[in-house]
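A single protein chain has been omitted; all remaining protein chains appear in their positions.
The first chain written gets the first letter, and so on, giving A, B, C and D; residue counts start at 1 in each chain.
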Amino acid sequence: MLAGSAIALLVVLAALFGDWFSVHALGQDPHTLDYLVINQPPSGHHLLGTTGSGEDVLAQTIAGARGSLVVGLVSALISTALGILFGVCAGFFGGVADTVLNFITNLFIVMPVFALTLIVAGYLNNTGTMTIALIIGVFGWAGGARSLRAQTMSLRGRDHVQAMRMLGESRTRLVFSEVLPRLYPLISAMFLHAVIGGVLAEAGLAFLGVSSPNTISWGTMIQNAQNQNAIINGLWWWFLPPGFCIAALGTATGLINFGIDEIANPRLGAARRAAQQAVKAA
Amino acid sequence: MTDLKPDTETPVLEAVAATKHFAAGGATVRAVEEASVALHRGRIVALVGESGSGKTTVARLLARMYPVTGGEIRLDGSPVGRGHPDREYLRRVQLIFQDPFASLHPGKTVLHNLERPLRIHGHVRDRAEARARAAELLERVSLLPAKEFLDKLPHQLSGGQRQRVVIARALAVRPAVLLGDEPISMLDVSIRLDMLNLLTKLRDEEGLALLYITHDIASARYLCDDVQVMYAGQMVEGGPKEDVIQRPAHPYTQLLVDASPDPARDRAADGTADEDGTTLGEPPNLADPPSGCRFRPRCPHAMAVCAEAFPPRTELGGGHWAHCWLHADGSGVTTT
Amino acid sequence: MSSGTRRRAIAFARRLRFYVIAAWSAVTLNFLIPRLMPGDPAQAVVQQLEVKNGQNLPPQTVEAIRKLLGGVHENIAVQYWHYLGNLFTGNLGISTGNFPTRVTTLIGTALPWTMLLMGVSTVLAFLIGTGIGALCGWRPGTRTDSVLSPLSTFLAAVPYFWVALFALWLFAFRLGWFPLAGGHDPDADPSSPRYWLSVLHYGLLPALTIVFSSCGGWLLGMRNMTLTTTGEDFVLLARAKGLSNTRVLFRYAARNAMLPQLTGFALALGAIIAGSVLTETVFTYPGVGSLLKQAIDNRDYPLMQGILLFTTLAVLVANFLADSVYVLVDPRTRAQGGDAS
Amino acid sequence: MSVLLEAQGLCVDYLGGERSVRACAEVDLTLRRGEILGIAGESGSGKSTLITALTQLQRPPAAITAGRILLHRDDADGGGTVDLTAADEKRLRALRWREMSIVLQSAMDALNPVMRLSAQFADVLREHRRGITKEAVAARTAELLGMVGIPAERSGAYPHEMSGGMRQRATIALALACDPALVVMDEPTTAVDVVMQRQIMKQILGLRRRLGFAVVFVTHDLSLLLELADRIAIMYAGRIVEIGAARAIHDAPQHPYTRGLRDSFPPLHAPLSVLHGIPGTPPDPADPPPGCAFHPRCDRRLDACDRRLPRLGPVADGRGLAACLLHEHPEEAPVS
Partner (left out) sequence: ACGGPASATVPRSDTVSVLNKDTAIVRNFNPYSPSNHTGPMGRYIYEPPLWIPRLDPAKPQPWLASAFSWSRGGRELTLTLRKGVRFNDGSPLTLDDFVHSLDIPLKKPEFNTAGVTYTDVRATGPDTVVLTFDKPAYQDLYALGQLSVVSKRQLAGHDLATWNNPDPVGTGPGRIAAFTTNQVRIRLRRGYWGGDAFPTRNLKFPSASEDTAKLLLLDGDLDFASIAWPSGQTNFVDRDPAQNLYSPLPSGTIAMIAFNHTKAPWNDIHVRRALSMAIDRSAVSRTVASGQDPANLAGLAPEVYGSWLLPEYRRSQPLDVAGARRELAAGGWQIKGGNLVKDGRTHTVSMTSIADWPAYRIMSAATADQLRRHLGLNVNLQLQVGATFDSHYNSGTFDIQYRLYSSGTLYQFYNTLLDGQGMLPVGKIAASNQMRWKNADTDRLLAAMRVTDDPKLIASYAASLQKIFVEQLPVVPVLWECIWAVATRRYWTGWPTNRGIRHYFGFDAAAPEAILALKGLRRSTT
């Protein structure tokens, strides 16, 4: 979990201060084309080499953190918000609201999300980062909503919620102060999952040619590298870093999720610790 | 202990022939059938019965967590509406849940738990006052030193302490009636008595009307003034506790009392029935209950009439009553 | 007993009702989405022709082509009505990108390939992932587990096409173990054994990449479920009974841990078509994914719609089957009658 | 009667790096054939831990860190003594269910929810009687279910299709499938009603009489044990603080904790008086008080109690064993 948080933090830092860092510490602007150094392998000047149009790969990778993370975060925010809206409302209010919301949720679960995302994103004018994030988010909330609904339904019946209700607490306050806080582990796990899901979806869309062409993200980097045959031409320094970054971010969120899982489901944690003990003892 | 006659004043809270049916997957669960119970100021009524007999449902009907299917709930003698209870109602009637571990939000401090009801019902104006009031409440439930407990989280408290917080929280709204749904069954054996003593204290000092729901007849006898016995959604017997427990009139009450462990029971005397491999059968399925008296299929005294109708209430004297055809002729015989 | 049967019938009817409404909603959504999108398929076709000819087409030709490719001038309600009518007769229209080929023909040729490749590899990934996951969850902390579990987290996070591209380069190009593109040896006669062997050979690398990147997810899910289940009392009791480890694992722990996995599996099976775009693009595989990509590139509405519809219905059917199978596997759902979801 | 099982200096820890918890400390127990040994104690006192350790079913992070468990086998089974703590998995598997079986607290959780009852019986019968025919399995299953009063035709049911009491009885029947010499039961009646509890207790007593197995019966309900067990061990904070015949525990408890526990159960028929249970709360097993773990709650505490750990030893009048300084230095005992 610690390692995961560290990696995630690094990515967030890169997203926040990456531009400044690239320009001032590395002396490289991710957007600058350098006609004289095209397809250069890593060197002292370009630590991770250059791309087919002479951009600094390291600076691009750092800048890509922002592009990818923005898509990941925004889409995750949207899908989590929708998930909460649909899942928690359906679970908490029950009745007709539940029937309707749950039906919509199930409908979205059976819709081919990636294909739809691809189609819609491919069609919208000017697929900016935000548009892509929006589409990914709008089509990706249903799974989360389903589990939130189940959890909320179980929480709604819990004694502490009923007890606060019996004290005269209003329904809104019950949702926000009794139910939601207990869903945080689930929600944060969902959110992290959605972040990496968004990053991966963005990369997949970019690979299929649907991307926000004006921003640098790890997805567009891979796409550019692929378009310009980085692998065939042996430009590993161009192809590998963005993929690794995505994988690292994914692993990081996975590890953080492990941690959250262990908090939410102590048995997993106990088993892990026991296993460590056993390994140590052996 | 006070010895007010139940009939001399209007009950604070009363269920009159309350009936509750649940719809569950196409079937109707007849959870409670024409159950009546009256709670009086300064008296404790115990409701005992097997699991699934409808005790919790009665308590929740009284708390208006869901509406009655039939009959009515009366507060201070006047019938209440069917919708969600308003704050006024909740200020008078409070419910305490069985599991103190589950009825406190794990992330909220004791203070928060006490402050909310104080605020909701407008008993305090500001934080400082809330804190002072909360401390007072903790003192009333003997959580001492009160100040130290205010900022603790539930997991820092033992089960008994948590249940005290739960009771204090209910008291914060200044109710007239406390409905305790098995309030001690999740607690450690050694601290249960303290809890019962606390409830007694509240009854005596604050004149609360209390409903005490339990499986455990012995604790009911220890705590309450009156006992009512439920079976499969029906009230089968009730009255002053010693009358009911020492001289049970209904065969089910007899079974219950016999089955309850008693440290003083002579083991050798019991041994004769050991070999008995047969069973009494199961409590009925409430989705499809037997006609008439629902105890009939398990009753050693079952008669033809038992299948025909639910027996009427027979007064056995001294406030002791039963619903059983054995007594319906008014003879008041106790069959043992 | 009769009340039980009735309950089950009611539950079944409820479930069926959900699927019917869901199918209708999906059909409608499929109708609407392309129409809500900006752009016009005829315009794209005309443009291509004009570039090819190096001159403008006469206006009456443009108009006629527009009409031919599903006139957009009709009122949307009329279009919807036609669309529904056509659906019932199994007519999904004519692909504009491959005019005048029927959409059903296109899907029909592509579908077996996708089913074969994606179906086999999804099932394989599920079996392998779930199997190893059960072992890892059964003996957490062993070397296998401490290597495989973090590795699966990593695998689940690696962009699939990135791995696939790399695998294509390494195994097919550098090492020459696998062909570079296609679904079968194009020079083999479809009735010959050589052809069928080549289908295997061509499918192997794409299948392996899918298994490689998707079994991690199954593994983690199963591992955690097994871990949780292993803590259950009935597993303890099974151990106390002196049953052999494998028996406890398979009959008690894994069998129960499997249940949530099954739902996921159904969804995955249904999502096969939608998920095939990336794979088939990387490996130039002649399946529905490639077709969808082509449809999008050509703004081929009827084809797109057809594929979406197919995909959605596939998920629905898979879910329905999963629901029904779930009822067989988990006796508890039988009593409750099951929820629609 | 001959000795069946001995635990000597048994320690069970929940490993957790720096914060290991000793849930059972230096437990010495002797169980004779055919005897019912009750173990009573509050929640968290280590009862379940002990019982799983005795049957070698402890799950990580629990580990036996000291002591031995000796199982003396009947001559009919080949005789000899096995140290269970040293036996490997294969050896243990051969002993499981044939020598010792277990009944867990919640039958709902203890039965595999996706297997029919008959399959769960068949599983164990096949495992321990290689080559048994299908018919024999069915017959034996019917016989076993019959013993606990479940009709044979219910054997095709899934666990969720049966009531709680039925499930609990089925697990008892299951425990008897291979005629074990020892059945350990972890609160087998806590989840069922008093009526059902009484019935199950009767069946256990009856079956024990017929089949002669020994029982270790764990519960927090001392009043129940007093009626059921031959001897009773009282656990507090992972240690056995007193062992004696059931009568002796009831009539003359030697350890202050035992006395407190006994007085925590209000009587059902005897005259009522105000009872107080035991003040305070059980200790945190991760951070037990020094000396005798009970001293913070003890009303007969001696000066040395917070320093010296009392050993389990015979009490003055020879009526069992107790671990209390009062008995190590009877002369210092304050008059109670």
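We take it that contacts are C-beta pairs under 8 Å (C-beta built on N, C-alpha and C of every residue); 3 or more make two chains touch, one makes a residue touch a chain.
The shown structure was predicted, so the numbers you read here are calculated from the model rather than taken from an experiment.
Asks: Quick one: jot down which shown chains the absent chain touches.
Replies: Listed by label, the shown chains it touches are A, C.
Asks: Where the complex has a chain not shown, which of C:Q79, C:T109 or C:T142 is the residue touching it?
Replies: Considering the complete complex, C:T109 is the one touching the chain left out.
Asks: Among the options C:M115, C:A172 or C:L204, which residue touches the chain absent from this view?
Replies: C:A172
Asks: For the chain left off this view, which of C:T101, C:S146, C:N245 or C:T263 is in contact with it?
Replies: C:T101
Asks: Hey, which of C:S25, C:S152 or C:S290 is the one touching the hidden chain?
Replies: C:S290
Asks: For chain C, which residues touch the unseen chain?
Replies: 38-39, 43-58, 60-65, 67-69, 94-102, 105-106, 109-110, 113, 165, 168-169, 172-173, 176, 180-184, 186-192, 281, 284, 286, 290-291, 293-294, 298-299
Asks: For review purposes, identify every residue of chain A that touches the missing chain, sorted by number.
Replies: 32-33, 35, 38-39, 52-54, 122-123, 125-127, 209-211, 213-214, 224, 226-229, 232-234
The working rule: only the chains that are shown with their structure count from here on.
Asks: Per the definition at the top, count C-beta pairs in contact and tell me whether C-D or B-D has more.
Replies: Looking at C-D and B-D side by side, B-D shows more C-beta contacts.
Asks: Provide the C-alpha centroid distance between chain B and chain D, rounded to the nearest whole angstrom.
Replies: 32
Asks: Could you state the distance in Å from the CA-based centre of chain A to that of chain D?
Replies: Their C-alpha centroids are separated by 51 Å.
Asks: In chain A, what residues contact two or more other chains?
Replies: In chain A, 271, 274-275, 278 touch at least two other chains.
Asks: For chain C, what residues touch not just one other chain but two or more?
Replies: 231
Asks: Residue numbers of chain B touching chain A in their complex, please.
Replies: These residues of chain B touch chain A: 63, 65, 87, 90-91, 94-95, 97-99, 102-108, 116-117, 120-121, 166, 169-170, 172-173.
Asks: Enumerate the contact residues on chain C facing chain A in the complex.
Replies: 18, 21-22, 25-26, 29, 33-34, 37-39, 140-142, 145-146, 150, 153-154, 156-163, 165-166, 169, 173, 220, 224, 227-228, 230-231, 267, 270-271, 273-275, 277-278, 281, 292-293, 296-297, 299, 304, 307-308, 311-312, 315-316, 319, 340-341
Asks: Which of the residues in chain D end up touching chain C in this complex?
Replies: Contacts found on chain D: 52, 55, 57, 59, 89, 92-98, 101-102, 104-106, 109-115, 123-124, 127-128, 158, 160-161, 171.
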